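Missing here is one protein chain; the remaining ones are kept as they sit in the complex.
Should a chain be cited, it is by its letter among A and B, assigned in written order, with residues numbered from 1 in that chain.
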Amino acid sequence: MTTAVQPSRRTRPSVIAHKPYRRSKRRSKTLTLLTSLVAIYSLIPLAWLVINATKTQQGLQSSFGLWFANGKFALFDNIRDTFTYQDGVFLRWFANTVLYVVVGAGGATFLATLAGYGLAKFNFPGKRAVFATVIGAVAVPGTALAVPTFLMFSKMGLTNTPWSVIIPSLISPFGLYLMWTFSAQAIPDEMLEAARIDGAGEFRTFFRVSVPLLGPGIVTVLLFTMVATWNNYFLPLIMLKDPNWYPLTIGINSWNDQAATVDGQAVFNLVITGSLLTILPLLAAFLFLQRYWQSGLAAGSVKE
Amino acid sequence: MALPQVAAPPGVRRRRRSWKGWQFVGPFMLVFALVFLAPIAYSIYLSLYKNRLIGGNSFVGLDNYRQALHDSQFWSAFGRVALFLAVQVPIMLVLALLVALAIDSGRLHGKAFFRVTIFLPYAVPAVVATLMWGFMYGSQFGLVGNINDALHTSLPDPLGSRLLLASIGNIVTWEFVGYNMLIFYSALRVVPTSLYESAEIDGAGQFRIVRAIKLPAIRGALVIATIFSVIGSFQLFNEPAILRPLARNVITTGYTPNMYAYSLSFSGQQYNYAATVAIIMGVITMVIAYVVQLRGAREI
Partner (left out) sequence: MSRMLKVAAAATAAMLALAACGGSKSDDKSGTSSGGGTSAADVTAALNKGGSITVWAWDGTIKDVAAGFEKKYPNVKVNLVNAGTGDKQYTALQNVVAAGKGVPDVAQIEYFAVLQFALSKSLANISSFGATDLKSNYTPGPWNAVTPNGGVYGLPLDSGPMAMFYNKEVFDKYKITVPTTWTEYVDAARKLHKANPKAYLTGDTGDAGFTTSLIWQAGGKPYTVDGTNVTINFADPGSSKFASTWQPMITEKLVASVPPWSDQWFKALGDGTIASLVTGAWMPGNLSSNAAAASGKWRVAPMPQWDAGGSATAENGGSSLGVMDKSANKALAYAFTKYASADEGKDIRIKAGAFPSTTADLSNQAFLDTPFPYFGGQKANEIFAKSAQGVVSGWSYLPFQVYANSIFNDTVGKAYVSSTTLADGLKAWQEQSAKYGSEQGFTVK
């Protein structure tokens, strides 16, 4: 069992993530230093964001990029202005993003969990075709789909509505793949058999027995689909014209472009502050839900 | 979709081939059909027609494909992303692997800190990441400019024609190295510790362990990460598109195949040709992803 370097596809027992093997090793300073370089690389732009969110529009123009401006410390002013500029459209964008994420990512997780479970635990006609099609679809460029989807949705009257953004985000091939592998490992067939013998229907079994076991996997898929929908740019760009329905990504970019119009007001300080506010919820989600997605990813990546 | 529930009679082999599975897979496939299959079909349909400003719509068969094969703009865009792929993907994956190995080695101070901070950029939307790096790349008033002024250096312009592709590569690497690192790290964590024990008994050093045990064990994750990165590179759009206002003369409207398809559709209203370009790219991407998968599965 443990000498298998090639994890096999089907009947592995439930995997528990092992702690990294650790003897009494000396901690290496060199290694820490080198890895710190990578960490610094990862953090510099974020630090830049935080520092520059404290500058006014004039301050941005006159100060060194990685240090604070000599003028006023404008972080709270910027935050207040971000929320109130243009009649508080930022809050509207924030609400839109939350809507798209909750319904889109939530829906995607739900569909992926159902379908992954179905693929893992049932043998049905067309199973191979389903899997091949879905994975093949990942390779299709977004642009191949964008215009036809736009034209289709126009005819259906869906463009410029939240549906045009939500419906396409309900499909997550990555989520499907993850839930399929996770279901295969985390739910012993015996438990399902037992439930069936007791006379429980498939859905009942699914919700009562399987879903609790799929916890970490579900949270992982949810988090990753949340990131994908929160950061969605291209799709809303073509589907939405009314700024009232913009998600945060499109909204912030429109503020960035705004200075390039007649009498347009440059609000780069709000672009920066808005960007900072946009990433905070996701960062928080990831930090607080670490436990789940780490074990979820671990189990999912054993496959192949 | 409502099929009658059938409880398996006792004693029957599990996993009887039935339609039950469709109850679960059905909803997904329904939306999938709407969101993927229908547009692809429509795309193929579009690619066989041509709609002109003067003259309207007409069937042209494979003319669009013939045109694409001779389109130098398309192939130079393709060459560009192929180059991007060949350079950026290995750099990013190797970096991610090294960090994952470092964290897994157990010899780091504060490895939880590294795991989190290096992953953080993934949570940043591409728009924000590109805007940030765009501000920093400014060679007169951005960070590069500031450094030039402060240190009296003359750093090359990241947004100039020589460095632009690399600058984009930097943004993409920054965004995804943590994500890939995490995939590798998660795979490393499930390597059974008994393997390490036996290696130790045999007296193997760290490098040997990495080469002989860890790498082979996570080969699956390596293949998947490579495939997703390959696909992502071919589909490169967000970063160059958002960076474009800062470097209009270098980032052309057809800088990457996806950008080409986008500007064909939306600047030129040439939906048919755009569909053609997108389909060709899709096919090429699928072929290459498949090849990567085959090679990854084959070699020992």
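Everything below uses one rule, namely that a residue touches a chain if its C-beta (ideal position, glycine included) is under 8 Å from a C-beta of that chain, and two chains touch if they have at least 3 such contacts.
Please read these numbers as outputs of a predicted model, since none were measured by experiment.
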item: Hidden-chain contact residue, picked from the options A:Phe124, A:Trp180 or A:Trp245; value: A:Trp245
item: Touch with the omitted chain, as defined above, among B:Gly61, B:Pro90, B:Pro156 or B:Gly268; value: B:Gly268
item: Residue of A:Thr32, A:Thr133, A:Thr161 or A:Gln290 touching the missing chain in the full complex; value: A:Thr161
item: Per the touch definition above, residue among A:Gln58, A:Thr84 or A:Asn123 touching the missing chain; value: A:Gln58
item: Positions on chain A contacted by the hidden chain, ascending; value: 57-58, 60-62, 99, 102-103, 106-107, 150-151, 154-155, 157, 159-163, 166, 207-208, 211-212, 238, 241-245, 254, 257-266, 268
item: Contact footprint on chain B, counting only the chain that is left out; value: 52-55, 135, 138, 140-142, 145, 160-161, 245-250, 252-254, 263, 266-271
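FYI, only the chains that are shown with their structure count from here on.
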item: Of all residues in chain A, those that touch chain B in their complex; value: 2-3, 5, 7, 15, 17-23, 25-29, 31-32, 34-36, 38-39, 41-43, 45-46, 48-49, 52, 61, 64-66, 111-112, 114-115, 117-119, 121-127, 130, 133-134, 136-149, 151-152, 167-168, 170-171, 176, 189, 192-193, 196-197, 199-203, 206, 227, 230-231, 233-234, 238, 248-250, 252-253, 256-257, 260, 268, 271-272, 275, 278-279, 282-283, 285-287, 290, 294, 297-304
item: Residue ranges of chain B touching chain A (in the complex, touch as defined); value: 5, 7-8, 10, 14-25, 27-29, 31-32, 34-40, 42-43, 46, 95, 99, 102-110, 113-114, 116-129, 131-133, 135-136, 141-143, 146, 150, 174, 177-178, 182-183, 186-197, 200, 216-221, 223-224, 228, 231, 234-235, 237-238, 242, 245, 257-258, 261-262, 265-266, 271, 274-275, 278-279, 281-282, 285-286, 289
